[in-house]
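Excluded from the complex is one protein chain; the other protein chains are retained at their positions.
Moving on, here comes chain A:
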Amino acid sequence: MKRKDTVKLISTDEMEFVIDKDAAMVSQTIRNMLTSPGPIDNWVFLGGFAETELGEVTFPEISAVILEKICQYFYWALQYSRGKETEFHIEPELTLELMMAANYLHT
């Protein structure tokens, strides 16, 4: 089966965001979710976590508004790393929750 190159992120209010895997991997936490325990070798097959197999991740503590902002950030970060320097605008009322999510997602 061809590996999917998109992932589905689901917020606590069950909004689904389908984004590129590359973008999602900006978050170290999501990267681990999708790749652990690393490439499968000939010797051992322990199987990955549910997320790896389904290609979707549920975040019971993140609301749709924040998750949307996070997804925007992922794409912005990809661009930024490719050398396109623009500003990322954050509405003041989202700041605190966004920070908490950032700590959680290790971005």
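Note that contacts are C-beta pairs under 8 Å (C-beta built on N, C-alpha and C of every residue); 3 or more make two chains touch, one makes a residue touch a chain; residues count from 1.
In the analysis below, contacts and distances are computed from a predicted model.
Enquirer: For the chain not present in this complex, what protein name does its UniProt entry give, out of "Trafficking protein particle complex subunit", "Cullin family profile domain-containing protein", "AAA+ ATPase domain-containing protein" or "Ribosomal RNA-processing protein 42"?
Expert: Checked against "Trafficking protein particle complex subunit", "Cullin family profile domain-containing protein", "AAA+ ATPase domain-containing protein" or "Ribosomal RNA-processing protein 42": the hidden chain maps to "Cullin family profile domain-containing protein".
Enquirer: Given that one chain is not shown, which residue among A:I19, A:M33 or A:I70 touches it?
Expert: A:M33
Enquirer: In the full complex, which residues of chain A touch the absent chain?
Expert: Chain A touches the missing chain through residues 28-29, 32-33, 36-38, 41, 43-53, 57-61, 96, 99-100, 103-104, 106.
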